[in-house]
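Written out below as structure tokens is the structure these notes cover.
Each chain you see keeps its place in the complex, though not every chain is here.
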């Protein structure tokens, strides 16, 4: 089951740089682990913004929320989720 | 070069059904042609809406506009385009 997930990152300027860098490194590792597992299907940077457009593949709403809320940068992100369905004109089945 | 393209379809109720059906059929054919050519990379239905979330692969802004404006339903769609770039944590190159 696919979901469009849009994440906007807002790390407060009061967070010290070492902590922020550590969080970003962990975020990258977890992101790549989820990508390799096929859960985080697509990940793109929005041009000009500290934001991404992603497509997740989750078995349920609960699994999706567990993945998102476990991200190291989760407390600093505004996330919107759009559920996606098979489009009748799509040549690929989802 | 990838672009997130979100299309909302608003066919006016004054359009006669035969014309609308013909436009939808042509739209589907053109959409599938572009998908087979790899230009219309992804196409999903937004749950509960006559709308789609798409990812296009275009060589330029001009090529993208030509593809979108040539769609049979183009006069009846609100379209927003978000340019996408390589994300540093993505394991796949775009």
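By letter and in written order, the chains are A and B; residue numbering begins at 1 in each of them.
Basically, contacts are C-beta pairs under 8 Å (C-beta built on N, C-alpha and C of every residue); 3 or more make two chains touch, one makes a residue touch a chain.
Keep in mind that what you see is a predicted model, and the values were worked out from it rather than measured.
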Oligomeric state of the whole complex, in copies, if 2 are shown: 10
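Just so we're on the same page, only the chains that are shown with their structure count from here on.
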Chain centre separation (chain A, chain B; CA means) in Å: 23
Chain B partner contacts - residues on chain A that touch it in the complex: 2, 4, 27-28, 31-32, 35-36, 42-47, 52-53, 55, 82-92, 94
